[in-house]
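Each remark here refers to the structure printed beneath this line.
Excluded from the complex is one protein chain; the other protein chains are retained at their positions.
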Amino acid sequence: MNALNQYTDLYEANRAAVDAGSAPVLNRLRPEALDALKRIGRLPDKSDEGFEKTSVNDMFAPDFGVNINRMSLPVDVASSFRCGVPNLSTLLGIMVNDRFMPTATLVGNLPQGVTVCSLAKAAAEQPALVERYYGTAARADNAGTALNTLLSQDGIFIHVGKGVRLDKAIQIVDIFHSAFPLMAARRVLVVAEDGAKVAVLKCDHTQTGSERCLASEVIEIFAGRGAEVEWYDIEESDGSTSRYSQLYARQEGGSSLTVCGSTLTNGVTRNEYHIDVCGEHTVTHLSGMAIGSSSQHIDNFSVLRHGACHGHSDQLFKYVLDERSTGAFEGSIEVCHGSRFVEAYQSNRNILASKDARMHSKPQLLIYNDDVKCSHGATTGQLDEKAMFYMQTRGIPREEARRMLMQAFMADVIDTIALEPLRDRLRHMVERRFAGEKAGCRDCGAGC
Amino acid sequence: MSDEILLKVTDLRAKVEEKEILKGINLTVRPGEVHAIMGPNGSGKSTLSSVLAGNPAFTVTGGSVEFHGIDLLALPPEDRSHEGLFLSFQYPVEIPGVSMVNFMRAAVNAKREYFHEPALSAGDFLKLMRQKRAIVELDNKLASRSVNEGFSGGEKKRNEIFQMAVLEPRLSILDETDSGLDIDALRVVAGGVNQLKTSRNATIVITHYQRLLDYIKPDFVHVLYKGRIVRTGGPELALELEEKGYDWIKEENL
Partner (left out) sequence: MDTDKTKNEIKERENAGKEMTSDDALLNEVTEGDYKYGFVTDIDTDIIPVGLDEDVVRLISRKKGEPQWMLDFRLKAFRYWLTLTPPKWAHLKIPDIDFQAISYYAAPVKKEGPKSLDEVDPELIKTFDRLGIPLQEQKQLTGMAVDAVMDSVSVKTTHKEALAERGIIFCSISEAVRDYPDLVKKYLGSVVSYKDNFYAALNSAVFSDGSFVYIPKGVRCPMELSTYFRINASGTGQFERTLIVADDDSYVSYLEGCTAPMRDENQLHAAIVEIVVEDRAEVKYSTVQNWYAGDKEGRGGVYNLVTKRGLCRGDYSKLSWTQVETGSAITWKYPSCVLAGRGATGEFYSVAVTRNYQQADTGTKMIHLAPDTRSTIVSKGISAGHSENSYRGLVKVTPAAEGARNYTQCDSLLLGSECGAHTFPYIDVMNPSAVVEHEATTSKISEDQIFYCNQRGISTEEAVGLIVNGYAKEVMNKLPMEFAVEAQRLLAITLEGSVG
């Protein structure tokens, strides 16, 4: 079954409504996206290279509703949210389904040179600025991305002006709240101009009692010359949620980019990281953590392309898979012709904790240049029995020893996070996750 | 000592990447002499040895080096070696999978070929190795291991002196050979160097400390600072340096 048609049909029947609910700068790319989708003809499935374990087609196949007419939702969802990251005073924005709602922290609280607002609003108010970046890093010929471009009406726009160093982290909370099956096309645009600094923390939630939902998410990140960008993403949705997230980042000379994505609870997730290093002397840290149980499915895919000299990159992806969960990792390092003195490393480590869990790992190196140091490693195994026994002889119950070792296994992913309070918080969340509790934000009243 | 000149370095300048490190070095070495080159970190000591040996990471920007009448700088590194220049590396390089035996045989026979001599037979070669190994008390087992791989710091340095013994150079440059050595290893290494000393060959000892010079007695001591030899004297200069430290030189050369 071709899942794509229902979305293109929907768009073609409701062009005016889609455009009306958005802004001209965003509408401008829709016809092109539609052409691309018609040309490609379908969403990727397991027969496609790079999608062996995850069919995007199947994720999009159910009959989801799309809120083209921008019907409003109960406001209490947003107001009931409490940030659970102690000691991290963030600038908070909430995205309910595909609608952005700023909180008081974002209103009149932003330093000079910083914009955090609805993407549609920004596109209407500063069209030239948004147009310069929107859709320029994302690959227009990619089916998932084109579909997002076709349907997304709003999203989040983060802009940090030249030389502005934002000390507070920006937090985005994505919440699904729907009484019917829903697909939300979310879009994020992050621009750090030359010398700017910004850290963004995003977490995904699905409110209990919600129907089946699907997030189509495209994130574009631009790190200007010498800019420092951090992007942290924690998914804590539920078994009824599917997520297809595609992150595109472009790094200019001297910039540093840290990206860390954690999947703690979910249904079916496919995360893609497309990082293009365009300038020299860059640093890139890309990491991911996946904790799977029940029948969760987590697929991370990365392409880190070094198109310039003197780039340094590290990739680290770790999975602990229990019960019937499945994991997939495909990551590649590409060093282009002429990109000399590149050091690029990639590591994928996995633990299968049950007999029904499955892991598929496909690390790749594509090197077109000799003056490089590149390596990748992948291991799939289980917890160290010797360590487990040693801990037991010291009186630690086996289950607890197991939990401690799993937690320890994830420590180096958590350590890639530069924000210390977030590190502590994530550590705690992972601990609770392994203890079988829903990690959730403690004081949050959002009921997700 | 003789009037013959083995090495004559004249106004030698060199840079690495875009940074000039050697800013006009002048040095004359005659057969039978031992020269010590001392100086604080970053003064250009190791650069000098690298440039003399022909390390392609460095670019010569001026000056000349004459080695027993030959234009040394015109030769590729292997020919400099054949002509009798030996560098004992500060950090000997590890070459996995290449056994010491194969490595040394390649080196010995390349030199013989350069002088139009027939290659050594396996038997003669092994005899040579055995004989030279004794000089630095190098364990036989090391010969079958890969070049420098998994060697301790002391073993690596002994291995350098062993290679020096095999190749019989006319000029040996010992680059910080004392670094990372305990006193016993230092004694063995220095003993090896002294055994190999004749009236026909010469040694340049590059060191930060006077300690090594207790074992290898220099005839001349040069102080290298900011890419120039700022002072030359006899063995007493090393002692003076030991006593006063390099700050003394630094102050003088402000």
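Order of writing sets the labels: A and B. Residues in every chain begin at 1.
We adopt the following convention: a contact is a pair of C-beta atoms (placed from the backbone, for glycine too) under 8 Å apart; a residue touches a chain by one contact, two chains touch by 3 or more.
Everything numeric in this text was worked out from a predicted model, so none of it was measured.
Within the set A:Met101, A:Leu214 or A:Leu352, the residue that contacts the chain not displayed is A:Leu352.
Considering B:Gly42, B:Pro77 or B:Gly245, the position touching the chain not shown turns out to be B:Pro77 (whole complex).
Only one residue from B:Phe89, B:Phe151 or B:Phe220 touches the chain missing from this view: B:Phe89. Remark: the omitted chain is touched by one listed residue; of A:Leu366, A:Ala387, A:Ala408 or A:Ala435 this is A:Leu366.
Counting over the whole complex, subunit B has residues 53-57, 76-78, 80-82, 86-87, 89, 92-93, 95-98, 102-107, 109-111, 114, 119, 122, 146, 163, 167 touching the chain that is not drawn. Counting over the whole complex, subunit A has residues 49, 337-338, 340, 350, 352-355, 357-382 touching the chain that is not drawn.
One rule holds in what follows: only the chains that are shown with their structure count from here on.
Averaged C-alpha coordinates give centres for subunit A and subunit B that are 56 Å from one another.
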